[in-house]
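With one protein chain held back, the other chains of the complex are shown just where they sit.
Moving on, here comes subunit A:
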């Protein structure tokens, strides 16, 4: 019995498993940074959509309409690739000699010197930006709607007190907007968390990839513990992890709601 426990503790703390545990940092990083960027893009998009200047309004509407319609998996694959090639193209205009371009047989990049090697860190940043862009489009809609929900009387009163347009925007409009936006933003956050399971598509050795590798059946004692297809056991751990994150997020959003609602009387706040 004790031997069994010692064996399993040893198995679950071998280097392979420790790498798996460590890979949770990628998922958490991508969720937090993706979430922060989504709010930034959402605020920007909503401000553009609210703008009195028609081209800005069009850009804001175009962004929230188009990006929301594109499946996140596609965007996740498309954006980092497009960004990488754009950077390589710009670098190529600077570093590629005509001889190097002539010597290049692969279709891309234009010359070998312009090749940009993306490691886990670079992909993680690009993944977070992709998440931010996709879910920023949803956040744009949520925030835009929330800004329209702030009673016009509040803004008129602020102007009557002599506040400048900028003061009205930041101290009254956006300050009160959160109460209406938070329920929608909490939904967007849940979607971001779910989308972090796509990280392995960008060659990031994330929790899903390691669950796959650890759960893959092994037939040779020389390789490690011989076992059948155990992937479902590892997926179960991911399942529990995501439920835990969901539960924590709901509690955190509850606390943020209470804080954002301080001193505001409204039906949304109840």
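Here are a few things to note about the model shown:
The working rule: contacts are C-beta pairs under 8 Å (C-beta built on N, C-alpha and C of every residue); 3 or more make two chains touch, one makes a residue touch a chain; residues count from 1.
The criterion applied here is as follows: contacts and distances are computed from a predicted model.
Hidden chain, UniProt protein name from the list "Amino acid ABC transporter", "ATP synthase subunit a", "Small RNA 2'-O-methyltransferase" or "Glutamyl-tRNA(Gln) amidotransferase subunit A": "Amino acid ABC transporter".
Summary of contacts with the chain left out: across A:55, A:69, A:221 or A:263, the touching residue is A:221.
Here the missing chain is touched by one residue of A:18, A:36, A:157 or A:248, and it is A:18.
The hidden chain makes contact, of the residues A:45, A:60 or A:109, with A:109. Touching the omitted chain from subunit A are residues 14-19, 91, 95, 103-109, 112-119, 121-122, 203, 205, 213, 216-224, 226, 228-229.
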